[in-house]
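With one protein chain withheld, the remaining protein chains of the complex are depicted in position.
As written, the chains take the letters A, B, C, D and E, and residue 1 is the first residue of each chain.
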């Protein structure tokens, strides 16, 4: 099994979720994160204090999938999350050795 | 070493933490996340606007443990987090290659 | 490629970011987390109710890097995040098999 | 002694009706037949408080009520728009607004006789509805100023989360000049057209609520929907702030409704009681109707009903009896509920914060209903030669004039503003949020 | 001229005492011996403001004070309960509540002579404590209405985070009918039993605070503890909102305490000063005692002390001297602190927001203490034939009647409500939070 972790622009969440359900992936976990990269941030001014803010709001999506579906999943996310503008984000994939569904105790493929 | 990542229902945190300390695991990291899966969400209404909300609040727990303790840890979490109701969450396990305790520079087993 | 995940004290973020850019790492993702470990928490009192709070605010930093840079990155983070006081945090490293830059579709080394 | 000759509202017979109760006041009894006008310190105290209350309705009241309903990334833009408009309208008011609204002129608009408040001093007095009872003109100016300050601020709810800040300021100045001052003059000045028809508008149902509500509807149509409207979740970022705002609106509205009596007498206390019960009835009506229709009573529903009730009782505050007020509030809330939850969705425009659905619709129900609840048979205070049908017709005429004047006027002004500075930010800016884009700040940090 | 014959509170000698200072007022001096009653516009202005202030105490004041103390998932339910109760109580008040509390009847309860406010017009007047000085009955109705609106809302703090919304509404209507109106009548109506004992309750120590505090205690016991109580962290989700609420309570309480004088005279200003110093003393007392006992002075402690002081000075506001008020406030705060931090935990019930610990306990200390601080020897204004011991006994009797009446009455009413609609949500619903479950909304989004 693989875990696909994607960092995306927040307003793309619904499209990504729809793309994933479109290919039969019905579970995922989302975390609010801040990203630092090439996309430049903005300046905030509070009276005399000016701050260059370089961390931008992003969402991290984690999807555990069977090894065989990884490419499909990565493509689906990449397509749905793409705007073509800097800061669209990244997708990382790594192996997981074990998966358990807490409710039933099912493991691995059955747990997803 | 392994990293055990569990997605659980938020009100189960204390029980899971107690279960883990019960088996000698004294460190963990918790993140607030939103989960999407089979558990159905709810509808919110704000005047004329109705929204079906399918992302539900969950907690992600990450515990780094020696490879030998993984099963014990997974079992402890699964037992403590279980309500038997849909949406109880998942446990994923993957390998980590290196661990460092920042304070001391200790590595691997000693770092946990 | 490797993913370096560090749990640090929140006020160390800027120093860690600077240390990383200092060694040529220009992308990272940050998550607000709560940590439980040896560092003791505090007590809060609200009228008659006293709570021992053992989860402390930490930041999780995730940096994907080429395998060859891992040691440099781990050292940079460890040095910058260190106060020598309990609770400084941990660094974990694991392998990632694939990386994609969503904007361009570039993969692996080019995606970072 | 030079007297201001302003007259806020006063079908003579009604004024007489209010005076009857005032006859119990000792000072009045002591006043010689046609002697020097008297200024009572109790009236002055109450009118000062009324000014303060209407400011409170606006900042922080309205700002919060609206601000809580938008997404966090646009919070400051809403707070800023409401506050900046209020400040700007105050300055415009003393420069030429007061003069245009209340100084001489014709049936449609005042003149420039009092620009920069020229000629007004501490000795200038303004009329009340009771013969021989006056208040310092300064406080009349201040009181009317607070009305002119809140009205354009009400409009911004219609196009919140996508408007350019410069457009908001420019539009507000134009709108208050070409829509608010004329309508205020027509309805409240003694030579105003609608005033002389005998239309009743105790505290600003047409001038404030229908006026702003219609401008809001036109704005929502001209400016178009928010990005993601009907698709993304666009939920209120802080309903507690909205409730604080609703509570402050209620509290401040006593200045609005009861202050409009310009005195502190029994008639004022009737307006106070009505402003309690109409509002309570409206809040409950929205809550129970929503409970029946949607399965759950929501806090936003209760708060919306409260505001709808306040809007509806505004024109009737001093002329309805308490039971009439209760019914008027409840009816208005039900109509607004249906409008905001069904009609609006059917029509498909995006009036972000339901300015038209609550202020426009509630204002229309209130203005027309005033012609009914004023009936002595229903516990109202009556007007001279009252006949329900003819009074209702007069009320409808006043409503119609307001809708047409402001509908057309606002449309033209939006188009002018669009040409001059542009109405709307870009899609990327809208996504990023107006707080950062227009104001360089974020509402919340940790 | 038809006069309302209501009398709020007025051991005759005390009224006389207040009048002495009023003798300096010019209008009074001018009034002929037994002439027509006078209505002063200054009194009217102050009473209107008082009504507005008590509303402000309730929405948003009390709603925020309570709302900040619950978890975010139950925030809206608290705001909603407070607001909906207030609205509902206003409607019930003009339907039959005012009549039951203040119209005729016997020593225990009024009659139905004024249901739907029948017979009340702009000319109706209500008595004050000064002979010949009247206020419009409408404002008396409105002022008393605000008291009846806030009192049942106080109770909900005891069972916050687990009650059914329908149960809240039903209980409130029953409780106000069978507990509030009778006690209000007994204590404040001129034919009321406790009034005629000579018990002092200037602004509602028994009627409002002991009454609601005891109902709250009974409710906490009947309904049971929150899921996770004593185990999970159940911390206030927003103490800043609680402080805003506490500040608004203090601000609004001047309407409560000083408005209860029904006039705007020197006696009123004494109530104002007392409402400052008792509260300040109580806030500091709680803060310093907590600092000594727990090692740190908390903001919630200071806010709790402020509310405890306000509760305690309520019955004594117009009859204590400033130094007596300071001491009374401080003593009450210390007693409430001990109760909320020690006694309550020892007893083990879950009064979520310490309604009994602050309103009940503080109210009892205040009611009994009023019998002491009224003493002219201690700087109080005194009552005719004052003897401390006998006055204290009278106060205790009034407290005892209130506790027993409301304790028994509330218990029965909770049981009835439980049978009719059920008091409590399910465990899963409680975990999910009342906002989503009962109202279909969430308080905060991003």
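In the analysis below, contacts are C-beta pairs under 8 Å (C-beta built on N, C-alpha and C of every residue); 3 or more make two chains touch, one makes a residue touch a chain.
Note that this is a predicted model, so its numbers are computed, not measured.
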item: Among shown chains, those touching the left-out chain; value: A, C, D, E
item: Of E:77, E:238 or E:391, the residue in touch with the unshown chain; value: E:238
item: Per the touch definition above, residue among E:264, E:341 or E:370 touching the missing chain; value: E:264
item: Contact partner of the left-out chain, one of D:91, D:293, D:387 or D:420; value: D:91
item: Positions on chain E contacted by the hidden chain, ascending; value: 18, 20-21, 24-27, 29-30, 40-43, 45-46, 49, 53, 71-72, 233, 235-240, 243-244, 246-248, 250-251, 254, 258, 263-270, 272-273, 276-277, 279-281, 283-284, 287, 294-300, 302-303, 306, 322-323, 326, 381
item: Positions on chain C where the hidden chain makes contact; value: 11, 14, 42-46
item: Touching residues on chain D - with respect to the absent chain; value: 1, 27, 30-31, 36-49, 51-52, 55-56, 59-61, 63-64, 67, 75-76, 79-80, 83-84, 86-88, 90-91, 94, 116-117, 121-123, 125, 134-136, 138-139, 141-142, 145-146, 165, 238, 241, 244, 438-446
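Keep this in mind: only the chains that are shown with their structure count from here on.
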item: Minimal step count in the chain contact network, chain B to chain D; value: 1
item: Labels of chains that are neighbours to chain B and to chain E; value: C, D
item: Listed chain pair B-E, C-E or A-D that repeats interface B-D [over half of contact pairs the same by residue number]; value: C-E
item: Contact-richer chain pair [A-D vs A-C]; value: A-C
item: Copy pair chain A, chain B: interface residue numbering same or different (half cut); value: different
item: Approximate Å spacing (C-alpha centroids) for the pair chain C, chain D; value: 53
item: Separation of mean Cα positions, chain C and chain A [Å, integer]; value: 18
item: Gap in Å, rounded to a whole number, between the CA centres of chain E and chain D; value: 33
item: Set of chain A residues in contact with two or more other chains; value: 31, 94-95
item: Junction residues of chain D, two or more chains touched; value: 233, 235-236, 294, 296, 298, 300
